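Here the complex is missing one protein chain, while the rest keep their positions.
On to chain A.
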Amino acid sequence: TPVIQALWRPRREDYLRPGADTTAIMPAVSKGDGMRGLAVFISDIRNCKSKEAEIKRINKELANIRSKFKGDKALDGYSKKKYVCKLLFIFLLGHDIDFGHMEAVNLLSSNKYTEKQIGYLFISVLVNSNSELIRLINNAIKNDLASRNPTFMCLALHCIANVGSREMGEAFAADIPRILVAGDSMDSVKQSAALCLLRLYKASPDLVPMGEWTARVVHLLNDQHMGVVTAAVSLITCLCKKNPDDFKTCISLAVSRLSRIVSSASTDLQDYTYYFVPAPWLSVKLLRLLQCYPPPEDAAVKGRLVECLETVLNKAQEPPKSKKVQHSNAKNAILFETISLIIHYDSEPNLLVRACNQLGQFLQHRETNLRYLALESMCTLASSEFSHEAVKTHIDTVINALKTERDVSVRQRAADLLYAMCDRSNAKQIVSEMLRYLETADYAIREEIVLKVAILAEKYAVDYSWYVDTILNLIRIAGDYVSEEVWYRVLQIVTNRDDVQGYAAKTVFEALQAPACHENMVKVGGYILGEFGNLIAGDPRSSPPVQFSLLHSKFHLCSVATRALLLSTYIKFINLFPETKATIQGVLRAGSQLRNADVELQQRAVEYLTLSSVASTDVLATVLEEMPPFPERESSILAKLKRKKGPGAASALDDGRRDPSSNDINGGVEPTPSTVSTPSPSADLLGLRAAPPPAAPPASAGAGNLLVDVFDGPAAQPSLGPTPEEAFLRFVCKNNGVLFENQLLQIGVKSEFRQNLGRMYLFYGNKTSVQFQNFSPTVVHPGDLQTHILSAPPALRSQVDGGAQVQQVLNIECLRDFLTPPLLSVRFRYGGAPQALTLKLPVTINKFFQPTEMAAQDFFQRWKQLSLPQQEAQKIFKANHPMDAEVTKAKLLGFGSALLDNVDPNPENFVGAGIIQTKALQVGCLLRLEPNAQAQMYRLTLRTSKESVSRHLCELLAQQF
């Protein structure tokens, strides 16, 4: 292949001089028919010396074309084609075209290929979904589809895909599947049909009838023609996303296709080999398809797939087969997609760590593109518990990238990754590096860095003096980018933690000494000294008069809002330090305050002055008392970061998987579910005109463990902060409750089960004040459980307003016994950032239990009947909860079995019986639970007629005590 870059030089571009001879600048060879009139027109336009001249020339041409189209003389096809092309060219220059559509329709109805082609081009470039026109061309399209002429058919399919409107879907969605799977369709037609159908399906899935063709589509994965497979995979992927169960067979087909490609030699695939890489596009698409599903259940398929993934990782270490960048790009495209799949599975620690090592190599690659992608991909790896530690080993490289990368988008990725890999062990290092970076950071990303630093500092603060220092540093370095949320937050934290108040007062006092300090520093300083200035007043260097004159020296340079805040500080000083009263009253009384043009300042001055003059010391002390602790809310900084654009901005914090053992994850819950708004600690809250602060703090949220409360939830409300897995387990013995909750979203579940049927109501609550977009919860069934979603419209594919709740109803039918629960996949966009989570739906086999009462005699008889070793499952385990007989009883009943009294000779033991109802079969179950209070242990025995059911029930139930 020639080196394109060298060939792609501006050959004739150099000849172009304004006013040059028109003929000289036309391409020497015009390919195809060469519509000379068109070329002349294009040259004319290119020769125009000014925008005005160009417009004049265009208007002249438009008038000409209009008259030709309106003229009496019928135009021949060629002229029509030429004029329509001119209109297209004018349109591409950025001018509006409002005529010529009829002529284009005329052209595409022609039997001549070139006319047809131009007609279709005009329609696809100019028309989006003008339904009037679509109706006109529908007939022509129908004819072309039926023509059996493959070129005509492809043109028609292209046009349908290009317009892609609902009308198009209504007219053709039913025909295209037939063309796609017809035995006599040419390969090229099949390819176009697959992608055309994909487009229609994306636009209006309801219009595409599922049917017998779907099974045949899946088998296109086996097609001889690589082009057909390439086109079909995209369609199949899309179908899988919507109906994962119906297309499950594609997993093994995709794996075997992938395996054949991955193991083929670099020349096996002929024209589908791209720079010595076999079928890179197809490989990437297959890997994407597999990401619609959890890891294959079939061990052989899974083994083969893991082998493929390993081969790709191995190949990355081999020397390149070509020095061309195309070779390495294609190879690495497959590698990155492989890593995405490994991350998606998140279940193979070995592969995850290998992926991480590979990305680590790329972090130092000379290609900027690879460094960028490696940083991006590692961000996701950082949130997997298997690879978080491995990612952390690259901290120095990433810090170096932040310092030395020349491209801001790469530095941004490095900052994202540092944020994602941060935990208690490296927080100080990362925060200090980010602060250092902030000094020279690009303006475009400063605000985001500030937010991230503020969040990390708060989240991982061990001592709060470090936190206060960090925030003050933020203001010092990038004061302009420190938003209200950030400095409000530091005030809330200082107010709520009495062990840091003295330090904060001392530190702001020192910071205010700087001759030029940022206005945000004045705000923070003013507020903190107004509240806690007394804590440093003992030192003569920061005596009350010194504090006051320091603050007041900044007063005149500040904005109205800051001056208003400072006035409130002054009145607080009068209460804290009676010795400053006279001076401050003097300031308030000054004409510049009492008659200030700003009504807010004037009112404050008047009110504060009067208050200080008429109120007794006691009243003053009550009114100006220290602010009570702030009620706990979600950190408003975190909310702000989430609102900001950028995928992954907040995902690291939202991800509940990470570091599940520690208490510092954010997958938990905010204790106050209602709002995200932050109480403004600006002057109003100091409480002269306003009533007392909005909400009294909960007694438990004392100043002692503020951060824990803010971020962890469990400390404040133990029932609300389980990991998704814990939440899932709790549902084994109950049907209603909260399945998931983070700072954005709460998912509640109500369900009822009867025989082999169940109905589940899912409630999705948007906890933020911002609308979720494209909110789409879908159910994926990896197991044998067939779940039909009967009614989902209110929650599917829609928006969920801030604070609103939507409901989804699932009707469930248990066809046969199963081990894995179905998955609930929830995707939406929040403030521009895509959010995705996958949860296990709390549907376990015991939900289909029907309790059975029986006498002791019957019980023992059945117990004996089920005495084959594989029918019994037994577990001896330690009690995880206090051993309370009533609780145990409730759990067993919740589990679904009947409890049989007077069966077990030992009254401490529990005996239960029930039948699991599935459509295909019924499984009788007997259970016995023997608590041993001394040893704090239980022995649980399950006997059922089916081995897998015994084991599964035993496992589920054993985790409940």
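In this section, a contact is a pair of C-beta atoms (placed from the backbone, for glycine too) under 8 Å apart; a residue touches a chain by one contact, two chains touch by 3 or more; residues count from 1.
Definition applied: contacts and distances are computed from a predicted model.
Trainee: Please identify the absent chain by the protein name in its UniProt record; candidates are "BHLH domain-containing protein", "AP complex subunit sigma", "Nucleoporin 43" or "hydroxymethylglutaryl-CoA lyase".
Mentor: The record for the missing subunit names the protein "AP complex subunit sigma".
Trainee: Among A:247, A:336 or A:728, which one is in touch with the chain left out?
Mentor: If we include the chain that is not displayed, A:336 is the one touching it.
Trainee: For the chain left out of this view, which of A:242, A:552 or A:581 touches it?
Mentor: Final answer for the missing-chain contact: A:242.
Trainee: So one chain is hidden, and I want to know which residue out of A:47, A:191, A:766 or A:852 touches that hidden chain in the complete assembly.
Mentor: Per the contact definition at the top, the residue touching the missing chain is A:191.
Trainee: Using the touch definition from the top, which of A:60, A:148, A:202 or A:754 touches the missing chain?
Mentor: Only one listed residue reaches the unshown chain, and that is A:202.
Trainee: With the missing chain put back, which residues of chain A would touch it? List them for me.
Mentor: 1-2, 4-5, 7-13, 25-27, 29-33, 36-37, 39, 42, 46, 78, 85, 88-89, 92-94, 96, 112-115, 117-118, 121, 125, 128-129, 151, 154, 157-158, 161-162, 164-165, 188, 191-192, 195-196, 198-199, 201-203, 205, 226-227, 230-231, 234, 237-238, 241-242, 271-272, 274, 279-282, 284-285, 288, 326, 329-330, 332-333, 336-337, 340, 368-369, 371-373, 406-407, 409-410, 412, 645-647, 773-774, 776, 778, 797, 827, 829, 832, 834
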